[in-house]
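One protein chain omitted, others in place.
Chain lettering (A, B, C, D and E) follows the sequence in which the chains are written, and residue indices restart at 1 in each chain.
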Amino acid sequence: MRPNDRKADQVRPIKITRNYTAYAEGSVLVEFGNTKVLCNASIEDSVPRWLKGKGKGWVTAEYGMLPRATHSRTRREAANGKQGGRTMEIQRLIARSLRAVVDLEAMGEFMITVDCDVIQADGGTRTASISGASVALADAFQHLIDNGKIKSNPMKGHVAAVSVGLLGEDVLCDLEYVEDSAADTDMNVVMTEDGRMIEVQGTAEGEPFTHTQLLALLESASKGIAEIVTAQKAALEN
Amino acid sequence: MRPNDRKADQVRPIKITRNYTAYAEGSVLVEFGNTKVLCNASIEDSVPRWLKGKGKGWVTAEYGMLPRATHSRTRREAANGKQGGRTMEIQRLIARSLRAVVDLEAMGEFMITVDCDVIQADGGTRTASISGASVALADAFQHLIDNGKIKSNPMKGHVAAVSVGLLGEDVLCDLEYVEDSAADTDMNVVMTEDGRMIEVQGTAEGEPFTHTQLLALLESASKGIAEIVTAQKAALEN
Amino acid sequence: MRPNDRKADQVRPIKITRNYTAYAEGSVLVEFGNTKVLCNASIEDSVPRWLKGKGKGWVTAEYGMLPRATHSRTRREAANGKQGGRTMEIQRLIARSLRAVVDLEAMGEFMITVDCDVIQADGGTRTASISGASVALADAFQHLIDNGKIKSNPMKGHVAAVSVGLLGEDVLCDLEYVEDSAADTDMNVVMTEDGRMIEVQGTAEGEPFTHTQLLALLESASKGIAEIVTAQKAALEN
Amino acid sequence: MRPNDRKADQVRPIKITRNYTAYAEGSVLVEFGNTKVLCNASIEDSVPRWLKGKGKGWVTAEYGMLPRATHSRTRREAANGKQGGRTMEIQRLIARSLRAVVDLEAMGEFMITVDCDVIQADGGTRTASISGASVALADAFQHLIDNGKIKSNPMKGHVAAVSVGLLGEDVLCDLEYVEDSAADTDMNVVMTEDGRMIEVQGTAEGEPFTHTQLLALLESASKGIAEIVTAQKAALEN
Amino acid sequence: MRPNDRKADQVRPIKITRNYTAYAEGSVLVEFGNTKVLCNASIEDSVPRWLKGKGKGWVTAEYGMLPRATHSRTRREAANGKQGGRTMEIQRLIARSLRAVVDLEAMGEFMITVDCDVIQADGGTRTASISGASVALADAFQHLIDNGKIKSNPMKGHVAAVSVGLLGEDVLCDLEYVEDSAADTDMNVVMTEDGRMIEVQGTAEGEPFTHTQLLALLESASKGIAEIVTAQKAALEN
Partner (left out) sequence: MRPNDRKADQVRPIKITRNYTAYAEGSVLVEFGNTKVLCNASIEDSVPRWLKGKGKGWVTAEYGMLPRATHSRTRREAANGKQGGRTMEIQRLIARSLRAVVDLEAMGEFMITVDCDVIQADGGTRTASISGASVALADAFQHLIDNGKIKSNPMKGHVAAVSVGLLGEDVLCDLEYVEDSAADTDMNVVMTEDGRMIEVQGTAEGEPFTHTQLLALLESASKGIAEIVTAQKAALEN
């Protein structure tokens, strides 16, 4: 049995709070159970040097974890003097996922940085970051439209992500920390709202996984992502 | 007139939420108007090397600002590869202020780190950090008592802090960002609950200040801090 | 048509040279067409601190690229003062892939570091690194056996990897640089010699990919990896 | 009794040597007893980027300590790869103090950096740095006048600083190292030559201090600073 | 007796392989016995900022060692976060040596960086780097000529280097690792093809050396360098 009597294919309760902080053009607190990530989208009126004058925009992301977001305290990366490999891997993934649903030509010479800072971590922080960042990004684009900077929304749709895993014979959707630690295989799936895939990252922590298991994992992810997209849409309609 | 019709000696609305996150032994979200700081106290069952075997504990602090806590985005210190001078100055101040109200001998060989992370900044983040960290620290010590690790509370009382400033002829208490930017003199005062001083840091940004002005600033701070201590006590009684 | 009249499912000519340098306990130059990676496995008679006294070993990896392995010169990471995000992501992948085929308990308290340094890059350097590192690791374990340090080989089988991609409608196996740059989707697949999966990392660079496309990519990867395993086995039999 | 039979309110012997080194536009060795700091002011014919084209100048400061300025050797910050928190705190204080007596508009688009390097440390290095830097800065501005670059001196007066402290019941002025280590409260005061305050930084190391004690400390500082200003003026008249 | 029955004044077998990698404008693998260094010369169509608009070019060098080029594994400098003192010393030497035989005015506003990466180290890696880099540089200049970017070769001749040493009474030429470790004095000599000196760096590891010994070392070096120049010329004639 999963904690809180969750079913194998059940996503944790999702809560998406928009305008969570006052200054960011898009500010979303996303919660998947006990995992809480603050996603702030910041618009800058210029692009990186290598993009200058090409009439295109850019979307990027940074990821961080508050030192005590975790069960025991993690050393602060700023104090360490560098971002760790895991952080870099995750922020590159978030950024790629967001760019996959944005028409960079259509957004004009603006740059949007989405900061995903984990307030509390209980598994699935990278997928929660992507799912929350998509909403923050939508708000930031709306801000550009409302201010007459661009005419139409350059987002082609929502992007959402979930982690799925194999625990013994079971395929579990939206792993929380204790499940993630115990899983043999952990897979992060990023999809568009129409069910196509942007990223699939499956890793065998213990035994390698078979083709059949992969298909089962993808099916579970697909179902979970549909629920997340529903929550994203509901949040944006409020 | 001050924003929101505040009076010159009036502190912003204070909100202190305990147990804000799930894992830290003391976790406090402190709000002074729009300034919001998350103060997480983490207990470690060991002390820094230079303190080993002396039967004493240690209290330290780290400070950070989420990139979009501010009106325009600030570069992430972890990405910069180092903490800036302002950050270091602030976290040293917070740590000294906390240690001033702790009997390090009485706390045993434990180390407590209080992470003060600014979620939203509207002036006075360092004083809010101190005021919130004091409550988080109290909760962490209670945790040690509840778990039979220490017998009595090594805190000698609360510590609270406020910024005061000179704007033209006016002495203002608890500056918010627009006031802080305009002030000629800015002073941070840290006091114990019985009204004695732990730190006084006054800086003339424009014109130097006189002895008379200094006295007026201290009086205003003293009054403000009394209000903050009341809020701290109320929060701990809940 | 692919360069050199390659067929869509055809892997580039593979060359695996063992004992390429004189000192490493396993030293393999692996070539996939113009991609050339030197994989040196080094044995150390101790384990990382967090593993001490647990009777287990550890396998890790580092990845680097000579500055002029690429078409235009890349800045040297040592001169930059840090390893980039891409490097960290890759070396974490290589290390996980190798550990997936090693019985860490059985290898005793040794640590093996496999350095994968790219001499020349024409696409697929991370997958070539994994495929070459597997052979270098096998040689390093044989070295431990030959010296009476361990009794039997703790490797459960070979691990090999290949990149596959979607270029328009075509599924291509073992992408070289020009293909990789043009591909809509790029997927790195890491498998054991018995065809089970260790890592699947698919990324849509342009359009998202469908479930059907994913299946086609996996099939192509599976076929390519079988060829690579054959080459690994042949190399080890010489 | 204080070392060398000093009285409680007595400043150590002050020695200010101008033109101490050959190249700096202002070069002052300042000595307070055994504390010796070399203050070199360097003029640059440009301003930081964010000030360009505003017709204003800038004054900044850097602080360092030779490794064996102290009783036991301190690690070299350049070898450590970063400046410590204490260094940053001090150099920010020196710079603010100097800017408080300079009319940045009147100085034109020049930048002056004052390097304060401690040759020998016996307490009060930050206050000695400020007092010496004021003279070096005056010489640098005279250099600009002598070379026809500016017409009149943009300094509004001298700035001087002293540390005062509470040792038991006693208020001591200009603490040397052994006193500083033993003091319950340590306060650094920076004043203009007309007795107004630029910075007041008081810290309780042991017991918090009362309002009455604060007033006594300020009075002692005020008296000490008057002596230092006299020494600064005498030095500049030579 | 020396290893492999080498005579005291005998250089190890030299092998110079041009076009070793595919992309660099000059790519040379140089081997002195077991010491193997890959020297890649990269042309950039611009010069460092401080040289802009002066009609001159620049030649520089970087040096690195693969982690397992040595008997036991050396930590990767990129992972350490900085280049060590030895690396910096060596790359500065290589660069100075190369510039000594280039007419920087004649080469136009191009910059050439020669990366010397040690694949396998058995003593003399810095001198092998210089000797190999000279050939790679010649190829790079030929590339500029072939592409009509410059008219004539700005190299004034070859530059070659060798290490010589004192082992007891013996003067040995081209030290390999075991000899280098045992030598009392180690001297690196860099010469032009006409026998004039560019660099002489002699270091007494044990006993200081006499004037007579210095002369004997230089004579041995001079003879060895003549052989290396012959090998360089032969390589370029192929």
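The rule we apply is simple: a contact is a pair of C-beta atoms (placed from the backbone, for glycine too) under 8 Å apart; a residue touches a chain by one contact, two chains touch by 3 or more.
Quantities reported herein were computed from a predicted structural model and do not represent experimental measurements.
J.: For the full complex, can you list every visible chain touched by the one that's not shown?
T.: Touched by the chain not displayed, across the whole complex: D, E.
J.: Of E:R18, E:K56 or E:R96, which one is in contact with the hidden chain?
T.: Answer from the full complex: E:R96 touches the omitted chain.
J.: Against the chain that's been left off, what residues of chain D make contact? List them.
T.: Interface residues of chain D facing the absent chain: 21-24, 27, 34, 36, 38, 40, 42, 44, 62, 64, 66-73, 76-83, 87, 113, 115, 117, 119-120, 122.
J.: Could you list which residues of chain E touch the chain missing from the display?
T.: Residues of chain E in contact with the hidden chain: 82, 84-86, 88-89, 91-92, 96, 100, 187, 191-192, 196-204, 207-211, 214, 218.
Rule of thumb we're sticking to: only the chains that are shown with their structure count from here on.
J.: Hopping along touching chains only, can you work out the least number of steps from chain B to chain D?
T.: Shortest path length, in steps: 1.
J.: In terms of CA centres, which chain lies closest to the overall middle?
T.: A
J.: Validating interface symmetry: for the copies chain A and chain B, is the fraction of residue numbers used by both over half? Same or different.
T.: Same, since most residue numbers here occur in both copies.
J.: Would you mind pulling out the distance in Å between where the CA atoms of chain C average out and where those of chain D do?
T.: Each chain reduced to its C-alpha mean, chain C and chain D end up 59 Å apart.
J.: Got the chain B residues that touch at least 2 other chains?
T.: In chain B, the residues touching two or more other chains are 81-82.
J.: Once the touch criterion is applied, which pairs of chains come out as touching?
T.: A-B, A-C, B-D, C-E
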